[in-house]
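The next block holds one structure in the form of structure tokens; read it before the comments.
Of the protein chains in this complex, one is absent; all others appear in place.
Take a look at chain A:
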Amino acid sequence: MGGESRYEIHQNAYIKLVLHALNHRTSAVNAVLLGRSAATGTVEIVESVPLFHSQIGLLPPLEIALIMIEEYYSDRDLSIVGYFHANERYDDFELSTVARNIGDHITRYFPQAALLLLDNKKLEALPKGKNPSPVVQLYAKDTSTSWKLVGSDRSNQLSVKEPSANIVLLDYISSEKWKDIVDFDDHLDDISKDWLNLDVFK
């Protein structure tokens, strides 16, 4: 089921995920992916909202964030279609239990949900290569009940809609745009900060 789906992520949604992780290099971060399934069987990831950078394992802030985010995007015909996670340690490529559990929760409402894990090695190699593929690993649930890494042989199962996304991303990194990313943690500490991050791409 899920393992057969293809995923396409929009440039801005993708860039926000990576910038959020760069803004909090010393801690684990997470985000939620919003989109819809297209008629072709592709899951289109249109937007992303950065969630937390501290104590990701606590339920109350997550519940509040999901209620508000779902409410906002339901009016725009988008729903939660996946989850993004970046580990605390640079060379940690394990999917933590927290990430799995949040992913599990999302699959209950959207079975083809994608779980993206930041790939620090690919991110580091970004300035050197011209690889257009996103710097994340894709996990999906196939017919079994566990999350499986969708292998690199089928790496085209996740693509960025705009082929130049990584070049734009590099540009944003070098101009230190990551400093401007607001996540839901920031919002709960100071509600005048907007997790929609509308100004980042202006």
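One rule holds in what follows: a contact is a pair of C-beta atoms (placed from the backbone, for glycine too) under 8 Å apart; a residue touches a chain by one contact, two chains touch by 3 or more; residues count from 1.
Here is the rule we go by: contacts and distances are computed from a predicted model.
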item	value
Undisplayed chain, where the name is taken from the UniProt record, one of "Eukaryotic translation initiation factor 3 subunit H", "NADH-ubiquinone oxidoreductase 78 kDa subunit, mitochondrial", "ER membrane protein complex subunit 2" or "Polynucleotide 5'-hydroxyl-kinase GRC3"	"ER membrane protein complex subunit 2"
Residue, one of A:T42, A:S96 or A:S133, that touches the chain absent here	A:S96
Residue among A:V32, A:I56 or A:V81 that touches the chain left out of view	A:I56
On chain A, residues whose C-beta touches the chain left out of the figure	26, 28, 55-61, 63-64, 67-68, 71-72, 88-89, 91-92, 94, 96-98, 101, 188-192, 194
